[in-house]
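Every protein chain but one is kept in place in this view of the complex.
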Amino acid sequence: MIPQTPETTTGHGDISTGVAAPTAGGDSNASATRITPGNALRPEDIALEVRTGLTKPSEDIAEYALRLGDDALILAQRLGHWISRAPELEEDVALGNIALDQLGHARSFLSYAGGAWDKSEDDLAYFRREHEFRSVQLFEQPNDDFAVTIARQFIVSYYQFELYRRLTESTDATIAAIAAKAVKEVDYHRDHSAQWILRLAGGTEESRRRMIHGLRLMWPYVNELFQDDELAQRLAEAGAAVAPSSLREDFDRLTGEVLAEAELEVPDVPAAPGGGRHGRHSEHLGYLLAEMQVLAREHPGAKW
Amino acid sequence: MSPHGNPEVPASSATEIDRDAQKVSAEPEASASTTPRPAVDSAANQPVETPAEGRNAWGLWEVFVRSSRGLSHVHAGSLHAPDAAMALRNARDLYTRRNEGVSIWVVPADAIAASDPDAKGSFFESPQGKDYRHATYYTKSEGVKHL
Partner (left out) sequence: MAAQNLQSVPAEPTPREQDPAEQARIAAQEADGQASFDRVMAEDSRIEPKDWMPAPYRKTLLRQISQHAHSEIIGMQPEANWISRAPSLKRKAILMAKVQDEAGHGLYLYSAAETLGQSRDKMMEDLIAGKARYSSIFNYPALTWADMGAIGWLVDGAAICNQVPLCRASYGPYGRAMVRICKEESFHQRQGFEILLELSNGTPAQKQMAQDAVNRWYAPSLMMFGPPDDDSPNSKQSMAWNIKRFSNDELRSRFVGMMVEQVRVLGLTLPDDQIRFNEDTKKWEHGPLDWREFQEVLAGRGPCNSQRLERRRSAHDDGAWVREAAAAYADKQRAKQSMKTKEYAA
């Protein structure tokens, strides 16, 4: 689906570190430390395709990719904050992996979207203003404590899984390819959040209280995930995207199963009106962007 | 998933979430059960400082990684986790970030029985000098094909 050009394959293969094997015992743990970059669709591959004109999204597709890219980017920015602050070192690493997955998806979607307007992923990430971001409001909600982060993670990952699962069938080859890579990673994010929902809900009184609070705090933003609009509908009819509303049933069923296991109830809270897809955000996004963009904007046009 | 899971099949998808979770009992007696204690390799045999073994200390687990199909699992290192399910996930996040593996085992550190290093003289003496167990002992057949 993504043609392999010589440039797309550079950097693959075994990594040699030049570390001498210990003299005693040989490099007996060599197989446990053999590292490779693996083979997968990378953001750079998409950027290259766009740059060389192998692929170019339509205006609609680009708008759509921008939405998904912004969701993932804003979430990665939030999750990145946990690295060095997590409840345990193992969780620093786990949240770091999830943040890196999301950042990878963001870069792929933004690189693709940029193809329609001759913009790079960085042009889009660093030089758009708040109202030009197309992420839904859930993603920009603050980390707060670990339970709140897990609540957000739980909703996001179950939503993204249903979305990407369907997008692997997209008539747009690039969207389908990005989704195929992302859906496997997001599947693990579902597992991670579900494991923690169970533990926090079934752990101590304090953790249960915090988990319930976290879900109540995040649940108002669930509704927006499933709102249809003209663009989504147009693309869904063409088979390139899916109508957000069509994901709701599976989302409700699967999150409901986990919540039931955790003896938690679906929070009964009023839904926020949303509007992120059209540039209407909560108060939190401005601060997030200010921090994210500050350095790049101090040096417009600079390379890093 | 049972406390030890099935190491051959690390649960990595949401379909393998612990189905027993909803029947959690809040009985305080639960705290009487055992947690894997820090220290396999470590010195079961010495005065380990224990105050840190408080109510929130996660046990120590040993991680074994199969780097590719057809190879054995090899000890990769250790980590801390509250239970087997999380130990597997932590192992995945920690020890396979660079494609190091296709399968993971985790074992509570204190479940490993090790041979006594002081006994190595007698424990491992017997095979010494039994050259006839090795093909190189048989020199007369040298040069004979397919032998």
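Letters A and B name the chains as they come in the text, with residue numbers starting at 1 for each one.
Operating definition for what follows: a contact is a pair of C-beta atoms (placed from the backbone, for glycine too) under 8 Å apart; a residue touches a chain by one contact, two chains touch by 3 or more.
Nothing here was measured: the structure is a model prediction, and the numbers come from that model.
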Identify the visible chains that the left-out chain touches across the whole complex. A, B
Cross-chain touch to the chain not pictured, restricted to A:46, A:62, A:75 or A:99, is A:99
Among A:238, A:254, A:269 or A:292, which residue is in contact with the omitted chain in the full complex? A:292
Across A:64, A:112, A:133 or A:146, the one contacting the chain not displayed is A:146
Could you pull out which residues of chain A are in touch with the chain that's been left out? 15, 17-25, 27, 29, 33, 35, 43, 73, 76-77, 80-81, 83-93, 96-97, 99-100, 103-104, 106-107, 110, 121-122, 125-126, 145-146, 198-200, 202-204, 206-207, 210, 291-292, 294-296, 299, 302-304
Residue list for chain B contacting the dropped chain reads 2-3, 18, 20-21, 23-27, 29-35, 38-58, 60, 76-80, 82-83, 86, 94, 97-98, 113-114, 116-118
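Here, only the chains that are shown with their structure count from here on.
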Using mean CA coordinates as chain centres, what's the gap between chain A and chain B in Å? 33
Interface with chain B, chain A side, in the complex: residues 15, 29, 31-38, 88-90, 93-94, 97, 161, 187-188, 190-192, 194-195, 198-199, 202, 254, 258, 260-263
Of all residues in chain B, which touch chain A in the complex? 11-14, 16-19, 21-22, 24, 58, 65, 67, 71, 74-76, 79-82, 85-86, 89-90, 92-95, 97-101
